[in-house]
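Have a look at the structure that comes next, please.
Only one protein chain is missing; all other protein chains are in place.
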Amino acid sequence: MAASVLTVDHLTMRFGGLTAIADLSFEARRGDITALIGPNGAGKTTVFNCITGFYKPTEGMLTLTHEDGSEHLLERLPNHQVNRTARVARTFQNIRLFPGMTVLENLLVAQHKTLMRASGYTVLGLLGFKGFRDAQAAAVEKAKGWLARIDLLARADEPAGSLPYGAQRRLEIARAMCTDPVLLCLDEPAAGLNPRESLELNALLRHIRDHEGTSVLLIEHDMSVVMEISDHIVVLDYGKKIADGTPEEIRTNPSVIAAYLGVEDEEVEAVEAEVGLSLPHEGHPA
Amino acid sequence: MDVFLQQLINGLTLGSIYGLIAIGYTMVFGIIGMVNFAHGDVFMVSCFIALILFLLLTTWLGVSSIVFAFLVVLVLAMALTALWGWAIERVAYRPLRGSFRLAPLISAIGVSIFLSNFVQVVQGARNKSMPPVLSGGITVLEREGYTVVLSYKQGLIMVVTAVLLTGFWYLVQRTPFGRAQRACEQDRKMAALLGIDVDRTISLTFVLGAALAAVAGVLYVMYYGVVSFSDGFVPGVKAFTAAVLGGIGSLPGAVLGGLIIGLIETFWSAYFSIEYKDVAAFSILAIVLIFMPSGILGRPEVEKV
Partner (left out) sequence: MARPATDALPDSAMGAILRDAALCALVALGLCVPLIAFRMDPGPGSDLVLVPRWGLVAILCAITFAVRLGQRLLLMRRDARRAKTSALAPSPAQATEAVGGEPDAGQKVSKIGLKLFVAVALSLPVLATLATGDLGSARYWIDLGILILTYVMLGWGLNIVVGLAGLLDLGYVAFYAVGAYSYALLSTTFGLSFWVCLPLAGLFAGLWGMLLGFPVLRLRGDYLAIVTLAFGEIIRLVLINWTDVTGGAAGVSSIPRATFFGIPFTADEDGFAARFGLEFDSMHRVVFLYYLILVLALITNLVTLRLRRLPIGRAWEALREDEIACRSLGIDTTATKLTAFALGAAFGGFAGSFFAVRQGFISPESFTFLESAIILAIVVLGGMGSQFGVAIAAVAMVAGPEMLRNLGGLKAVFGEGFDPNEYRLLLFGLAMVAMMVWRPRGLISVRMPSVTLGERKAISGAHVSEGHG
């Protein structure tokens, strides 16, 4: 079994009296596409916000392990360090591009760390050193590579705010990838995409998993995307994990079906009978 | 002890005036998310209006009953200042609503500059003073050499403030207008979709804020007896500090903040140095904003990711 890239240990998040996540534990394995699914309000984006440093968890540990074995405790890192040192990148449910900047500029901002260093923290850049100019050219090339892959090379100089919705989503993913992440967290990447665009998204995600050495963690409602490309699925409901397994296992898990249909715990047995299964429930995979 | 008590009374009085102005700031900020920079100068304008009306009544029309004059001046000043508030909103803020966030701010600063210079030009640059109208008070405490007095003026100010606060609280919580205002505060587009006349609600908010500033203006003129065209800026900032301290968006918070600021200013002047009293007020503003931006009674804002 592949090593784990992200280990979530007993994560709990409370907002005042409301418990958004209760004692959640799961593992995302390196080289996998792991999907986090569940009905609305299950706490999925909250998990993301904890992982990416926007919220500080009330309890629990989030460990990110790099290829070389180094471990990063995400819950201890300041917001921007989660990307900078732990190399976790993310996209947002409501797309957050830089609308007044061009497509190309968006991708260059993502390479801020490399370019800052190359510019000698601005000083060398100000003096026009060649080292910086080379680094900038390399960054532009890298951006071009991604633009070609997401089919936006022709629109590189247009403001990001003027792109159609699907293109904006792709751009956000490419921008996150330009930070060379070890783990890419995608928040509903398929939302609002038509079937053709969803297929392109699947291809893009597969490419990221297979050729970029980046593991993917995604929140998604579109089951065609989830079932098609996930290697591993974790199901949440009311902040608790109710299932954890391969797509095939999840597809037939009665608790999951019940959660989506809005059925009471007691009725799960009835659902089981309906579905024609006689498996033990309460989160144990078959 | 007696000095303390007297300063307490003085501070609460001053604080009530700040509180009345602060309500205007907090209501406008709550509903359109904008700091109405010109509000302090609207207060100053109301001071002048009050003074002129009072002089009109006493010297021209020969009214001798103080109570009658006070009431007439109060009502008229509120009406006329409300008109100013309405006009300013219509001309300087409404065209900019929904666009660029900085534009209404610059516009408000422009209105503020315009108002203070307008008054300076039309009324002359000198301070205007008024003979004292309501003298005497209740002796609270008497010791050798020192008497603690709660003057009638001070009592009046505190009573008026309390009454108005209760009235406004009722207005905002229980009436349809208050509901409409709270709806607009939370989600303007949705309120409009539900049939609330957003423009009218916002206009009314400005009008009410200006009317309250007018009450503060009348009381200020009666209490201090002297006004100047530059009296808009500093009390305005202090009142805004009060609104922030109490929690922006909260009406009782505004008055609470006002009382606290009034007390701090009075005690600072009495026990420390009077030159730096304004520095004290500005410093409190900075400290509150840095450490407690949601204020005492306000709701903390959670960043939506």
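Think of it as A and B in the order they're written, each chain with its own count starting at 1.
The criterion applied here is as follows: contacts are C-beta pairs under 8 Å (C-beta built on N, C-alpha and C of every residue); 3 or more make two chains touch, one makes a residue touch a chain.
These figures come from a predicted structure and were not determined experimentally.
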Residue of B:V3, B:I109, B:V159 or B:M190 touching the missing chain in the full complex: B:I109
Of B:V45, B:A180, B:I196 or B:A242, which residue touches the hidden chain? B:V45
Per the whole complex, from A:G131, A:G145 or A:G161 the residue touching the absent chain is A:G161
Please output the residues of chain A touching the missing chain, sorted low to high. 52-54, 79-81, 83-84, 89-90, 92, 96-102, 104-105, 108-110, 112-113, 115-116, 119, 122, 125-126, 132, 136, 140, 144, 156-162, 175-176, 179
Using the document's contact rule, name the residues of chain B that touch the chain not shown here. 29, 33-35, 45, 48-49, 51-53, 55-56, 59-60, 80, 83-84, 87, 91-92, 95-96, 98-107, 109-115, 117-124, 126, 128-131, 233, 237, 240-241, 244, 275-276, 278-279, 282-283, 285-286, 289-290, 293, 301, 303, 305
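Here, only the chains that are shown with their structure count from here on.
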Could you grab the centroid distance between chain A and chain B? Build each centroid from C-alpha atoms only and quote it in angstrom. 50
